[in-house]
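First the structure, which I've put down as structure tokens, then a few questions once you've had a look.
Subset of chains shown; positions unchanged.
For clarity, chains are labelled A, B, C and D in written order, and residue numbers in each chain start from 1.
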Amino acid sequence: TKELVVAAFGGAYTDAIKKNVATFEKENGVTVTFVPASGADGLAKAMAREVDVIHADMAWAYRGEAQGAFEKLDPAIVTNLSTLYPKARFSDYGVVTNFGQYGIAYNPKEVSPAPTSWLDLWDPQYAGAVTTAGFDAANIELLVLMAKLNGGSEDNIDPGFAKMAELGKQITVFYSQHPQLLDLFRNGEVVMARWLRGRVDWARKQGVELGFAVPKEGAIGLVSTVHVVKDRPNKELAMKFVNYLLSETSQKTYASDLGYTPARAGLDLTGIDVPYGEDVVGSLLIADWKKIVPQMDAWKERWEKEVVAR
Amino acid sequence: MHKTILGTTLWYLGTLAFYVFLLAPLAILVAVSFNPVAMVFPPQGFTLAWYGTILEKPDFLHAAFASTLLGVMTAVICTGFGVLAAIGLRRYDGPLKGPITSLLMAPLFIPAVIVALALFQILFMMGILNNIWTLVAAHVVVTIPYPVRNVMAQLEGFEGSLEEAALSVGATPRQALLRVTLPLLKASIIPSLIITFVLSWNNYTVSVFLASKDWVTLPLQLRAYLQYEYQPFVAAMSTMLIIASVVLLVLVDRTVGLGAMRKRG
Amino acid sequence: MKRPATILLLPSVTILGAFFVLPLIWILILSFLGSSPTGEVVGEFTLGNYARFLTDSYYLTDLLWRTIRLAAVATLFSVLVGYVGALLIVRADPAAQRWMILLVMLPLWVNLVVRTLALMVVLGRTGPLNQLLVGLGIADRPLQLLYNETAVVIGMIQVAVPFVVMAIYGVLQSIPRQLEHAAMTVGATPLAAFRRVTLPLSVPGILAGSVLAFGINIESFVVPILLGGGRVRFMSVAAYETATVSNNLPFAATIGIILLVVAMALLGLYQWAVRSAGRAAPALQAG
Amino acid sequence: MGQISVRDITKVWGAFDALKHIDLDVREGEFLSILGPSGCGKSTLLRIIAGLEAPTSGQIHIAGRDVTRDPVWKRRIGLVFQNFALWPHLTVFRNVSMGLELRRLKKDEIRRRVLEALRMVQLEPLAERLPSQLSGGQQQRVALARAIVLKPDVLLLDEPLSALDKNLRQDMQVELKTLQQTLGLTTVFVTHDQEEALSLSDRVVVMDRGAIGQVDVPEAIYNRPASEYVARFVGEAFLFRGIVSGSGARPMLRLPDGTSVPVEGERLQTGREAVAFVRPEWVELEPYDVHSHTGAPRGVIDRLMFFGQTSDYLVRVADRQLRVKRRPDGPALSPGNDVALICKARVLAAQVDAA
């Protein structure tokens, strides 16, 4: 039988999109193989035509598109495209499957009143006990947000860095792994952090009591995109697979298993504690990555020098 | 030799301290693996449930299998080549000795990810990706300094007349190597085999670019997994690995021997 | 005996030639090329990457110097601890030896990320070490052991020690005990006998151990990220992130090349120093 | 300062008893040699005295103090290892000087004493060589110099001259003996060269499979061996077993084949069985003559071996072979010749007691 190779983020994410893949395999007479790859290695595999479908985030999606790695999605096959929120229509070369919400996780015993704004992270009262991750997509969004709040934009990032540098001074540790942040909360070393909603739910399950606040400026959007790799033999099947990811069942799984907001409109998510709806998706902070990507090398260097370095 | 009580006590304390330092993280892992709730130390209960979940993760089992196979191939080839190179370097006396030694050590000092990326691009240009052998070769390249260095070190104190004795009873240099030199180098060869195996077994940076879909290794799976989850399952799996490695090492010991012959006195 | 020597060197030199030297040449070429905003390599010669690195104190001090400094310190301690460990093993009775070796190698089997996370538990504010320190009254409140350079160094030592032990064990094991005994018959205490006989004879092991440890430490990746709390910048992390986050392959290649050159130079210097310092040198070349 | 008492020392390797209840006293300033066949436990005993090997049971006293639990370096002994155990990373000079350096002597003093010791073993010109650049005999002399340079109270030498040619060996013997006598060193000397043992020693120990066969002055060991074993092991002995006959002034031993040899010895009792031995040099060979040699043991020359100072004749007597040393100036004897053995045998004391 034919084989479709899908690069996904791995772990629970792959488990979730795999959940109903048996029916897809049966219907199309194909076996789907998942490999854990994303970012640089994902794109590398795509460029090397080793995979049929890859997952990416905004930055890599733009890079892949720019390097011509992807096939145009064919709306005739990917029929579910029409059911998506407009924000999910990344480009002709890819589509967002799901969103996540970055907000502020906090220890309700230590932080009161509950945070309401991203700027609460800057509250000197909690200096040394707040944290965020390194130079990741969400922090780039935060950086851009700060720039915008202070009169800048993607094209004028200086005010953003100035603000982030202030935050940097109040941070003892930049976390790099979710379990690490969990331990930081558990040990009381951190009382407030920029974190992902799904992870906060997970942390509660691990016995750490946390509050999650969606700042008034809006939650920062986590975006997962999917793309069909160019010049692979089973292009049509790959499109079908993308369509499968956008199907009602799959989309529900993103919510139920991963705590992500589906990209598809009009789902019935009763019983699933996930923010959903036009307004939720609409209010997500998602910057203009087309402008960001070319500047990332420079920004990264600045981040290290201005935010991380003391 | 007589030993004083004080000396012996200090000796045992030293041994204890050394192993506590080395093994403390593992002890934590093993303890946590029985924790029903979360990756928290000290554990708040006892369960074996997490060991059961290992079986529910076919991806991990498959990856463990791939990693094992890859590790074995890497270990055998790398140690084999490395030992030969170390012996060759000892004998070789030409002008290239310095450069070759440096070359054999160089992979240690450049971030493997860069080499892997570059290698990936070269292989891509030559159209020979998707090949287990390129993956093995890349693993061999990044691990080869270990056997070379270890064996070279032991060779420096090697009694040359033992090899000569073999030649004098009619052994060809190859036979002398097999029957005398290699067995006597066991104290560095066996550790080299194990080290190259675990280095390959744990390698992420090379595999991430060079592993094809059929050779998704455990570190790749685990790293992806750790992005989302961190449950005692990880500890349970690590504990299983520890146990498996003990079993394996005992087997190795029984068959080829890890310990060493001691000279009298 | 020249012919067999070349044959012995052939396999490793061949495989290194194809899978290391070739990429290395490509890396070298890359390091002189530019990068497009979206990450494609631009095919024109430039010294810009090197200029960017070598004229910026962030790269020179915060990155390169720190990497070397911490790697060197960690290597020093790794070799110390590893030497002691190897000695403890070699001097144990033969039946215990195999178990002791086995135990030394145990940590290697566990994924480094997992192992480091566990180490973070040990060093954490509520971890066993702090509990012990407070319990014994050595500290009056839990110490901040994590997220600083010391933590990174401790982590690197943890990682490198098994390798050092293995490198030194083989050498120590082939030094006849009798040589130390001979020293004792001329009045050397065990310590003096060790210092004057075993130690110089184990210089090859120390060299091997420090080369490997330095190699491992200088390429440290997981450890500085996790234990450094994102603040302890490291060359290999920078190289990795430059390639996979910033997507500037030529600059990543430049970082790699600079690290390689500096490390090899330091290593040559170190080996030369050890060899000429130890009276061991001529003995090791003879015969 | 240096008398050694070995008290009931036993050493067991697995199932093998290397030393069995050894008791031995070495007097202060004495030169004591240990002789014994290969593997009888000589080195083991020396190593136990030195403290390099722990005895399975028993005690060692040095200078009256129980040192059984004392570590090597506190015993103030010098030891020459049978296999040299030179430090491969140190030059000849440094091999020898190490002990002095450890005593924190002054540089000059060290230099003087090392060169003196090297001169003694005739290696002064090779001071800067490494052991690997020396011949076997040169290495052995370095080992010797390393031990004697310290002038320890007790000197333990495990075959320290075995790799040396005769002349050098004699030089070394003289040097050793002189050193030992002028400094009054208590010396235990393991050797397999009997002449060396007999000529240098105050007393000689003959060991037999982990036990002591006899301890006595050289002359007694040679002329009055305590047992058949010692008689055979030291020098060459040809043994006769027979019945004592013709007592009084001319006691004889009647052998099973009817011939008789004159014997001497204490407490000979006519009619008792006894074992007597002759040394090759006590024997004269004469061309056999039926008339004059009636009753004397008779043999056939098997082979003539040239040895330099004397010639050795291998003589077949009954079905045994006797090696007789003979200066080449007597009547010519060739292989095949019948010879009479003219000798006086000596009855083994122990054997008489046992009877």
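Throughout what follows, contacts are C-beta pairs under 8 Å (C-beta built on N, C-alpha and C of every residue); 3 or more make two chains touch, one makes a residue touch a chain.
Given the structure is predicted, the values throughout are model-derived calculations rather than measurements.
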Total chain copies in the file, per protein type: A x1, B x1, C x1, D x2
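One rule holds for everything that comes next: only the chains that are shown with their structure count from here on.
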Gap in Å, rounded to a whole number, between the CA centres of subunit C and subunit A: 36
Subunit B-subunit D separation of Cα centroids, rounded to whole Å: 55
Multi-chain contact residues (two or more partners), subunit B: 1, 39, 117, 157, 223, 226, 230, 265
Set of subunit D residues in contact with two or more other chains: 51-52, 71-72, 88
Residue ranges of subunit C touching subunit A (in the complex, touch as defined): 35, 37-40, 58, 62, 113, 117, 120-121, 124-126, 146-147, 225-226, 229-231, 233, 241-248, 251
Complex interface listing, subunit B residues touching subunit A: 37-40, 59, 117, 120, 124, 129-130, 208-209, 212-213, 216, 220-221, 223-231
Sites on subunit C touched by subunit D in the complex: 176, 178-179, 181-190, 192-193, 196-197, 200-201, 279-280, 282-284, 286-287
